[in-house]
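Yeah, one chain of the complex is gone here, protein chain that is, but the others are all in their spots.
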Amino acid sequence: MTDFPNFQWAQVGYALLTLFIVINYGMVMTAVVRKIGARVGGRYGIPVWQNYVDLLKNIALRSKISHGVMYYLGPVFRLTGGVGLLMFVPTIYGSEWHQNFSYAGDLILALYFVFFGTLGMALGAGESGHPHSAIGVSRGLAQVTMAELPLALGVYALSLQYGTLDITKIVAAQQGSIFNWTLFTNPIATVAAMIAFVGTMMRSPFDVAMAPQEIPIGPPTEYHSSYLALMQTNRALFPVAKVVIYMNLFFGGATSWAEFAIKVFCLYMVSVVIGVVHPRFRVEQSIRFFLKWGLPIGVLAILVV
Amino acid sequence: MNLVQISLATGFLLILLGLYGALTNRDILRMIVSFTIADTGVNVVLVAVGYLPGREAPILDTIPVAEAASRITDPVPQALVLTAIVIGLGVTALMLAYAYRLFRARGSLDISEFTELKW
Amino acid sequence: MNFTTRKAIPLVLLLLLGSVFYALFAGYTPDETLNRSASYYASQTVQDTGAQNVVTAIIVTYRGLDTLGEVTVLFLTAAIVGLVLAHSKAPKGRSGSGFLPSGELLTTGTRMLVPVILLFGAYVFLNGHLTPGGGFQGGAIVASAMLLMLLSDSAERFSHRLISRIESSAGLTYVILGLLGMLFAGGFLDNRILPLGSFGSILSAGAIPLIYALIGLKVGAEFSSILTSLEATEDSQ
Amino acid sequence: MVSPLLILVAGLGAAFLLGLLRDTSERVAFYVTVAALGFMSFVALSWTVSLALGQVQPVDIYTADARPPFAINLRMGLPEATLASVVALIGLLSAVFMRRDLMRLGRQSMAVLLVLIMALSGLIMTRDLFNLFVFIELIVIASAGLVLLSQDTRALGAGFKYLIVSQVISILLLIGVIFTYHANGSLNIDDIAATPMGFTGASLAMFLVLIALVLELKPFPANGWALDIYESAHPGFSALFSAASGTATLFAVLKLFEASGPDWAPLATGIGLVTFVGANVLALAQDHGRRLLGYSSVGQIGLVLMVVGYGADWGVGLYYVAGGLLISHAIAKAGLFWLSGMVKARQLTDWAALRQNPVLVVAFATFIAMLSGLPPFPAFYAKWTLVHAMAEYADYPLMAIFLIAALIEAAVLFRWFGMAIKREATLPLAYNLSHETVVLIAMTAGWVLSFVWGPLSGFDNLVTVVPFLFALLFLPLDILPARIKNVIAIAGLVVWYVTSTGGLDPLRMIFLTIMVLGGALLLLASFHAKGRRMGFYTPAMLMFAGMALLVTSTTSFQFFAAWEFLTVGSYFLILRGANSEPHALSYITFSLGGAFALLAGFAIAAEGHYTFYLEDLSEVAPELAPYVFVLLAAGFLTKTATMGLHIWLPGAHAEAETDVSPMVSGILLKAGLFGLFVLVMEMGRQELYGVDLTVVLVWLGAISAFIGAVLAAFQEDAKRLLAYSSISQMGYALFGLALMNHLGWLLAMMFAINHFVYKSMLFLAVGGVKERTHTKLMYKMGGLITLMPYSFVSVLVGIIAMSGVPPLSGFGGRWIFYNAIMTTDLRLPMILIFMAGPVGFLYLFRLIHTIFLGQPKDELRKVKEAPFWILLPQMIFVAFLIAFAALPGMILQRVDGYIGTLFGDRPLVWTGRIIDSQYGTWNPVAIWGVIIAVFVTVLLLLVWMNHNAQRVKQFNIVFSAERPFKPQTTHFAWNFFAPYRKAMGFLEMPVSTSFWTGVSNALHGTAEFARKFYTGNGQTYAVQLLLFVIAVYLISMGASS
C-alpha cells in the first residue's frame, strides 16, 4: 500500500470520528448562528437542535421521487465533495490522526476539490428540469468563479511566502506565536482570501444564488426527503470544512478541538456579521465587487510577497 | 544641323506627333492614321541612325567590292527598316479590319464607347 | 476627364518621352567607319552570296529568318483580316471603293495596265539582288494591279481562292528552300543551294532571286488578299 | 537529333500548307494543325529529354552559314527546350480544346494558331534582338487574330486595345533596338553582354528595349488591356495567352536581362514586385472568374520577373527557381483557363458546377495549389529558395512585401476554391470529353513536373514521401465505400506509427502518438459515415501525413513542407463542413500567413544555407536570433490560435464535420504546440529591445487562456463553445511552455495529452448530439441525458477532466501548474490564469447543463443515442482519462525524465505512484481511493434510504402565459451567464476581429477603388502605359544617379 503511506485501518475510524464531530459541530453552529441572528433582530429564533429535527424529518419523509440518474446522484456528489474536502485537509495540527488523508495531495487538491460538489449539485438540480434551478445554478456559478479569484491569489501569495503547497507545513510555519499567523505576516493575502471567503459562504450580500426568501429557486427547492437530508448534512459540513482551510492557511490552524471550535466559529461569524449588515447584491454587482476589491488586493498580495 | 541630325529630329518629332494624335483622338480611324505617322517616324530614325555621312547606298554595282567597306553606308538598319515597314503595314491593316468590325458592332468609331470590359 | 486634361496629360507625357528621345538625339554621333557587322557585310557579301545589293543579301540570307517572319506577318494579317471580315458581310448592293466612280475609262485602262504592272513588279523582285528593290517592293507593285482591278470594279477579279493558292504555295516553297539550305548548304536559308553565278548578272547570287521572287509573289498575293478583304466581302468566302 | 529549327519550319510549313487545302475540308485542316503541333511538341520534348539526360549538348543553330552576329542564330539549351516543349504542348492541347471554334472559323484560324506557336518557340530560341522584335510582332498579330475565336462580342474591343498598346510598345522597342545596334555594332543578344556600352545614350537604348519587353509581360498597372483580353477571349486562347505567351515572353525578358548585366536587375525586381503585389490586391475585388485568372496571370508573371531580377547572379539556380515558377504557372493557368471553358457562367460562384465531376475538382485543387506555391509543386521549392536568398542578402522589406502579396494571392485563390466547393452553380457543367481530357493532361503534367522538380531541389522529393503518397492513394480509392477506405486509413496510420517510432525522444514520441495513433482512434468515428464520402480521406490523410512528417522532421525544409501539408489537408477537411466556407477561408489565410512567418523565420535563421537543421536553431547569430524567434513564434501561435491570431478558429472548428472537429481541434492544434516546443527547446530565452520574448509568450498564453474561456462562456453554439475552449486550453499550454522551466514544460505536455483526449471526446459527443438533433445551438437542446446517456457520460467525464476537478486527469495539470508557477518570478500573468480556471468551469457547466439537463424539447423527445461509431472512441477516451488520472506516471514519468535531461534538474520525485515536488504532493491513487470510498458510501447510504424513490417526469413551465416573439430568449439556456456578461462583457469586445476585419476591408476597399483605374478605354490604357514607362524611367534615373 505504497499509495497510502502508513495506512492503518484505525485511520478510517479517526476519519469517521472527525467527520462526526464536524457534522455535529456544523449543525449546532449554524443553528446557533441563526439564533443569534434572530435575537439581534428581536425575534426568538429556532432552537439549537432545530437542524437535527429537520434532518430527521427529511429522512423520514415517505414520498420519495427522482427525476433521473443525475438528479439522484446530485446530492451524492454534493456530500462527497464536502466529506472529501474534509478528508483531504488536516483538521488538528500535530495530531497525527486528524491529518485525515491529507497525504493524498496538497493545497491544490483542496482548492480544486471544492468544485466537485458544486458541479454535482448543479448537475443534479439541472436534471430536475426546473428552469429556476438552472437560473440559480448559473447565477451561483457566475458569482463563485469571481469570488474564488481573490482566494486563489491569496493562496498563491501564501504558498510563495511559505515556499510550499503542503497545508501541514503551512500550519507548522504559523506555530509559536499568534503573530506568526498569516493574518499578521501577510495581512494583504489574508484580506484577499477573506473577501473570497465572504463571497462563497452563500450569505448576504452574496446569496442571490440561493435567495431563499424571495424566490423559490435554487437547487434546494428541487430536493426533498433524504436527498435534502444529504444536502443538509453537507450544508453543515461543507462550510466548516471550508473554514478549516482558511483557518489552517491564515489563522494558525488548530492544535486541539477546542481551538478548532473557537476559530471556526469566529471565522464563520465574520461572514454572518457582514451578511447581517449588507443588503444583497445582484450577481453582476457581486462580480464587479470582486473585480473592484478582491482582484486588486489579491494582485497586491502576490506582488508584495 | 547636319543631315543625320535633321533626319533624326524629324523622326523623333514624327513619333511624338503620331503618338499625341493616337492618344488624344477619339476617332479610331484617326488613331490609326496617327500610328502610321509614328511608324514613319520610327523608320526615319532607324535609317538615320544607320547613315554614315557622305557615303553611298550599299549597292555594289558601281562601287568596287574592295572599296565597299569605305564607301557604302551601313546596310543593316536599311534591312531592318524594310522589315519594319512591312510589319507596320500588317498591323495597320489589322487595326483597320478591327476598326471596321467595331464600327459594325456599335455604329460608332469613338474609342471611349468600347469600355464595357473594365475593372 | 474633361477636354483639357484629356489632352494635357498625353501632352505632358509626350514631352517627357521627348526628353528621353532628346537624350538619345543629343548623345548620338554618327560612326566614322562601318561597325563590325556592317563592315563584314561590306566585305563578305559578294563572296558569300554573290549579290550586288547588300541590303538584299542581308534580307534574304543573313537575316532570312526575319524576312520569313515578315512574310508570315503579312500572311497572318491576310488571314486575320479575312477572319475579321468574314463574319460581317457588307450589305448587298453596290460594291467598289465607294468614292471613285468606276467608269468605262477606268475599266478599259485597267485591262491595259494590269499586265504591264505585273511585269514591272516581276522585274523589280527579280532584280532585287542587283538594284534597289526586291520582293516587297515588287510585291507591292503586283498588288497595285489588284488594286486597280478593284477600283475599276472589274468583273474579272482574281478569285480569292487563286490568291490564297499562290500565297500558300509561295510560302511553302520558301520554307522548303530554307530547309534545302540546311540540307545542302551551310544552314537554314543559305542561298548557296544554287550556284552563285557570275557577279552582277540576273541569274546570280544563288537562290536569292528565286527566294525574292517567291517573296514577291507571296507579298503581292497577301497585299491583294488584304485589299480584297477590306474592299468588299461578298466574294471573300 | 532533328534540328530545333524544324519546330519553326513545321509550324510555318503547316500554316502555309493549310492555305492549299479546300475551304470545306476543315477536318483535314484540323488534323494537319494537330499533327504539326504534335511534331513541334515532339521535337521540343525530345530535345528536353536528351539535354536533361546529358545525351546532347546545348547547340547554337546558325542560319545562312554565317556566324553571329552577322546572321541570325538560335539556341537550344535545356531552358529553351523545356519552355519550347511547354509552349508547344499547351498549343497542342489548346488546339484540341478549341476544336469546335477552330473548325467554325476555318483553316485560317488554325494557320494563325500555328504561327502563334511557331513565333513563341522562335521567341524562346532566337538570340537576335531584331528577330526578337519580329517574333513579338508575329505574336501580337496572331493573338489579335485568335481573340476573334471568342463568341463574346466584347472581345473585339479587347483585341483592338491590345493592338493600340502593342503599337506603342513596338515603337519603343524599335528605337531601343536601333540605338543598341548603334552602340554595339551588333544585333546579337550575347554581344550586348560582351560589348561595353559605347556611348551615353546606349544605356537609354537598353532601357527602352528592356521596358518594351517588360511591357509585353503586362506589368501592373500598365496592363488593363491584357485583363480585358483574359476576360473576353476564348478560354482556349486565354490559356495560350497566359501560359504560352507569358512563358515565352518572360524567357525573352530573361535573356535580355541576363545580357544587359546586373545593373539592370533591380528594374526587373522592382517592376516584378509591384506587379505581383498590385495584381494580387486588385484580384481581391474580382468576382469574374476569367478576369480573376487574368489578374492572377499578371501577378504570377510579375513574380517570375521579380525572380529574374533578384536572382540575376544565381546562375543555374535562377533557371531552377524561375523555371519552376514559370512552368507551374503555365500548367496551372492553362488548366484553369481550360476549366473555365467548361464552366458556363462567369461568376466565381458558378465554378461550383465543377462539383458534378469530382475529377475536375481534384484538377482545380491541383492548379490552385500549384499557383499558391504549396508542396509538392515546384513553386513551393521556388518560394523556399527565393525567401532564403532574400534572407541571405538581408532584404527583409522585400521579403515581407513578397510574402504578404503571396498570402493575398493564396487568399484570392482559396476564396475562389471555397466558392466552387460550397456554393451552388447557376448553370450546369458544359461537359465535353476532350475538354476534360485536356484538363486532366494538364493536371498530370503538374504532378509529373513536381516529380521531376523535387529531386533537383537538393531537398527531399516531396512527391515520393510515403505518407503523402498514402494520402494520394485515396484519390483513386475514392470510388470505394467509405468504410473500406476507413479501414485502410486506420491501418495505414497504425503501420506508420509502428514503423516510425524508433529513435524518437519521448517528447516527439508523445506528439507522434497523439497525432498518428490519436488520428487512427478518431477515425473510428468515421465508420459512422455512409456511402462513399468522396473527398474526405485524401485531405484527412494529407493532414496526418503532414503531422507524421512534422514530428520526425530534422531540417527546416522538412518541417516547413510537413507544415504546409497539414495546413492544406486540414483546410480541405474544414471546408467540408456545411457552412464552413468563410471559416475555411479565414483558416487557410491565417494558416498560410503563419506558415509564411515560419518560412521567413527559418530563412533568416539559415543565413544563406538552404538546408538547415532544426537543432541549429540554437546557434543562430545572436543579432538575428530574436527576430527568428518572433517570426517562428508568430507562425506557431497562429496555429495554436493565440488571442489576436485566433479569429479563424471558432468558425473553422465549429463548422467542421462531426469527426473532423476533433481532428482539427484535438490533434491539429498540437502541431503548433509541437512547433513551439521545438522553438523554445532550441532557442531558449531571447531578448528583443530588452524584452524577454518568453515573457511575452507567457502573457499571450495567459490572455488566451482567460479571454478564450470568457468568450467560450458566452457562446450559444456548442461547438463554438468548445472551439473557444481550445483557444483557452492552448493558452494554458503556451503559458506552461513559456515559463521555461521543467514543470512548465511538463505542464504543457500534460495539456497536450489532456486536451487531445477531452477535446476530442467532447467534440465527438457534441457532434453526436448534433447528428441527432441537427442543431448546435444549446438552447435548442436540453434534457437529453436520458436519451443519450453515453454521450452524457463522456461529456461529464470530459468536463470534470477539463475543469481540473479531482480526481480526473485535469487536476494533474493544475497541480503541475501550481508547482510550475511557484518557481517563476512572473506573477502578474498568473492572475489571468487564475481567472481563467473558474471561467472555464462556467462554460463547461453550461455545455453539459444546457444540452443534457433541463427539459427536453418537444421536437427532440424521440432522438436516439449517438451512433455507435461516434460513441466508441469516446468510451475509449473515457477509459483512458480515468487510467491516466490514476496512473499519470505511465506517460509523464518518461517525459519528465527527458525534460530533466534538458534542464538538468529533477523537480519531481516519483515514489511508486506518488509524485512529490519541492512544494507538495500528488497522490493520484489515494485521491481516487478516498473519493471512490466516500462516494460509494454516500451513494449506498442514499440508496438505502431512498431505495423506493419514484421516477417522475418533468413538467414544462418554460413559458408562462404567452409565446414571446423570440421564444429562445426566454429560455434559461439562452445567454446562460447573463449577469456575467453584464459584468465582464467588455472582454467580449471583438478587438482582434475588428482589427482583422479592418485589414481585410482596407485591402478590399483598396482593390475596389484601385481597379477603377482600368477604365476600359484603350486610349487611357495607352496613356497609362506611357505613364508607366516614364515613371520607371524617372525612378531608375533617380536610383542610378
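Annotations
Labels for the chains are A, B, C and D, by order of writing; each one numbers its residues from 1.
Criterion: a residue touches a chain if its C-beta (ideal position, glycine included) is under 8 Å from a C-beta of that chain, and two chains touch if they have at least 3 such contacts.
Rule of thumb we're sticking to: contacts and distances are computed from a predicted model.
Considering only "MrpA C-terminal/MbhD domain-containing protein", "Peptide ABC transporter ATPase", "ATP-binding cassette domain-containing protein" or "NADH-quinone oxidoreductase subunit K", the record for the omitted chain gives "MrpA C-terminal/MbhD domain-containing protein", by its UniProt protein name.
Taking every chain of the complex into account, the chain not shown here touches B, C. The residue touching the chain not shown here, chosen from C:20, C:114 or C:226, is C:226. Per the touch definition above, the residue from C:50, C:64, C:82 or C:133 contacting the chain not shown is C:133.
In the full complex, the hidden chain is touched by chain C at residues 53, 55-56, 90-91, 94, 96-99, 124, 132-134, 136-137, 140-141, 143-144, 147, 223, 226-227, 230-232. Contact residues of chain B toward the unshown chain are 1-4, 6-7, 9-10, 13-14, 17-18, 20-21, 25, 27, 29-30, 32-34, 36-37, 39-40, 43-44, 47-48, 50-51, 55-59, 72-73, 78, 81-82, 85-86, 88-89, 92-93, 96-97, 99-100, 103-104, 107, 109.
Keep in mind that, in the parts below, only the chains that are shown with their structure count from here on.
Each of A-D and C-D has its own count of C-beta contacts, and the greater count is at A-D. Remark: chain C and chain D have CA centroids separated by 54 Å (rounded to whole angstrom). For chain D, residues touching at least two other chains, in rising order: 130, 134, 137, 141, 144-145, 175, 179, 181-182, 187, 1023, 1026.
Counting partner chains per residue, chain A shows two or more touched chains at no residue at all.
Those residues of chain C that touch chain B in the complex are listed here as 6-7, 10-11, 13-14, 17-18, 21-22, 24-25, 28, 30-35, 37-39, 41-43, 45-46, 52-55, 58-59, 63, 66-67, 69-71, 73-74, 76-77, 80-81, 84-85, 88, 130-132, 136, 200, 219, 226, 229-230.
The touching residues of chain D, when paired with chain B in their complex, are 130, 134, 137, 140-141, 144-145, 153-154, 156-161, 163-164, 166-168, 170-171, 174-175, 177-179, 181-182, 187, 224, 227-228, 231-232, 285, 1011-1012, 1014-1019, 1022-1023, 1026. Every residue of chain D that touches chain C in the complex is listed here, in rising order: 3, 5, 9, 12-13, 15-20, 23, 61-66, 69-72, 105-106, 108-109, 111-112, 115, 118-119, 122, 126, 128, 130-131, 134-135, 137-138, 141-142, 144-145, 148, 175, 179, 181-182, 184-187, 199-201, 204-205, 208, 1023, 1026-1027, 1029-1030, 1033-1034.
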